[in-house]
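With one protein chain withheld, the remaining protein chains of the complex are depicted in position.
Read from first to last, the chains carry the letters A and B; within each, the first residue is number 1.
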Amino acid sequence: MPEPRSTAPRRWAVVAVVAALLVAGPLAWRARPVAADDATAAVVAERVRASADASWSGLVETSGALQLPAADELSDLGRLLGERTRLRAWWQDDRRWRVDELLPAGEHGLRRDGVGLVSWDFERDRATVSRDPDVRLPRSSDVLPPALARRVLDGVGDDDLERLSDERVAGRTALGLRVRPPSPLSSIDHVDLWADRETGVALRVEVYADGQAAPSFTTAFVEHDPGRPDDAEVGPVTGQRVDVEYDEALDIADAANQYAPLRPPGSLVGLPQAEATDGAVGVFGAGTTQLVTIPLRGREAEPFREQLQAVPGAAVTAERTVAAVGPLTVAITGSDDGGLLLAGWVTPEAMGRAAAEAVAGYEYTGDR
Amino acid sequence: MSELSQRPVAVRTESLTKRFGPVTAVDGIDLEVREGDVYGFLGANGSGKTTTVRMLLGLVLPTSGRVEVLGEPMPSAWRRVLPQVGAMIEGPAAYGQLSGRRNLALFDAMAADGDRASRARRVDDALEQVGLGGVDKRPVRAYSLGMRQRLGLAGALLRRPRLLVLDEPTNGLDPQGIQEIRRLLLELNAAGTTVVVSSHLLAEIEQTCTRVGVLDRGRLVLQDELDDLRRPTGHVELTTPDVGHALGLLGGTVVAHDDQRLLVRDPDPAAVNARLVAAGVRVTSIAAEVRRLEDVVLAATRAGSDRFDRPDRPDRPDRPDREEVAG
Partner (left out) sequence: MIPVELSKLLRSRRTWMTIAMIDALPALVAVLLAVTDLGPRPGTGPAFLSAVLTDGTLYPLAALAIVLPLFLPIAVALTAGEAVAGEAQQGTLRYLLVRPVGRVRLLVAKLVASMVFVVLAVLVVAATAYVLGVLLLGDESITVTGPTTSVSGTALSTPELVARTGLAFGYAILCMLGVACVALFLSTVVRTPAAAAFGTLGLLVGSTVLLTLDAAQVLHPYLPTRYWIAFVDLFRDPILWRDIVRGTLLQLAYVVVFLGAAWASFATKDVSD
């Protein structure tokens, strides 16, 4: 008698094999091994520091778990630190670059064209031109892995470094490095970063808060091209109907820095004032142990204080409100009207002391 | 019999078996249909008729066994076989929103052999053949059951097939319609078409077919020429008012009798009649006993396969008592 003729099992086997190949192929391609590199931690750190002038372009994905109080004045900061974002960047040097934050249905672009800063908002169909001061709120260009890695390595000695195994990031071989903050004041436990073996440009940075197993903030290239981008790619906004506005102050920090009649103290909780300080906003410490103080007027401070008080675990007293979101600690002094806003990578305890010192140490310079 | 074996085989199956999970729907059947036959495929509902027909047409794959249709293996040779086959399987089906004519044209256009130039004419011819020649443009969903049945038949006839496979072709037709269809099948057969008709109706098979296969619970329990099945039994059946006299005269050749009728073991009614009349026995009627298809089938099959009797019960109370006729 002839055997059963059903060929169905064979056909299903073919389909299963094809499906398995399609699923596993990309995984295997990404998991291909990385050649080991014997560079020491200090050498890797030096390469990252030396890459400050490197040009590159690429696509970066960030993901953060830092839920900032939702205040309009903080611009896009909440989204940058608390959500998943995609940034497309072209970087010639510190003075000519373009970073586009890609939104599902639009784009927020920042362009630095040598003199000023142009920010572009597709959904509002608006471009804003402003100056680009050193003292300002963090923005998309600050969370790019190269920028963040250099900031993290600022003020870190060789003893605080440790070599991690090498990985493949955005298809490039990257050398791993673990950075532990040198100061006990820091709220950051450690930062892991991976830098391109050829150019030293950091390709992936992970920030871990004290006592957290998962990173509080991750930024990494998913595509990276070490070549210098064309001028056309970093070029200005040129759409015909674009409304262009001119802003005197970039953001709330810049405004306070320029206009508040106050001067910050020389140091806070032992952290010296940084060179960048040139107005009412104080920048203290460096790298993984940095904090800023921003004087706010009543109508700016009050909504912010309300939001901060609503953060779970916020310590609220008549003198100040201190809250920690991951490794980021935020405080605002006073209980109503204006006050000092403090933010930084320090422990809540250190932040409380810093707030008290700042209130005592700020100097009134009178109406200018 | 010798004439039969000379004709080529239209349908042949060898140990054809189909299992659906644990259920054996068709169990090792060996069909043989010769070209020129009108083959009656008889069986109760659920006996495996439809599954067998579907296996002939490649719709259902056999679990084991072999199917050969028009000299080629099925389903592997479907490309060559099926264009020569017209079929109606388990009732007609059509696109309800389209007219009958449009349905036929659509089905004709589906395969490459549906010649476009002759399509309209062939559609008209097929509709004419089944008595739908004057049908209007109304959609098929407005058709009566009988009209749908005729349309299904027209679809099977569209390509003038060598082999027609029809499942319950007279379903839903009135007696006149049944008569028409029967005549049509005989005409087609006379013109050389081999016809396989499956049905659960004995009378239908008996009146149309030349050859019969009987399926019971997935097994082919009987397959023979109808004429052979209905050959005389070698008995004479007669009725007479003078039963006692006749019994005395015929003696040991009487197989059975009641107060009017006698059954006599003798192949020749004329001789028996002559003897009785010569002896003064009045004969009301006399004839050679012929087997009826119904008896043959009932003898060959068990209870209807939609019955599920408890095993401790006697098999079937109304079973005929004369088992020997089931040859």
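Structure notes:
By our rule, a residue touches a chain if its C-beta (ideal position, glycine included) is under 8 Å from a C-beta of that chain, and two chains touch if they have at least 3 such contacts.
All of these numbers come straight from a predicted model, not from anything done at the bench.
Across the whole complex, the hidden chain's contacts among the shown chains comprise A, B. Interface note for the absent chain: among B:Arg7, B:Arg79 or B:Arg231, the touching residue is B:Arg79.
Only one residue in the set B:Gly58, B:Gly131 or B:Gly213 touches the chain that does not appear here, and it is B:Gly58. Although one chain is not displayed, its contacts with subunit B can still be listed: residues 20, 51, 54, 57-61, 78-79, 82-83, 85, 87, 89-97, 106-107, 109-111, 155. Not every partner is drawn; the one left out touches subunit A at residues 6-8, 11-12, 14-15, 18-19, 22-23, 26, 59, 63, 84, 88, 100, 102-107, 109, 120-125, 127, 222-223, 233, 235, 237-242.
FYI, only the chains that are shown with their structure count from here on.
For this pair, subunit A with subunit B, the centres built from the Cα atoms lie 84 Å apart.
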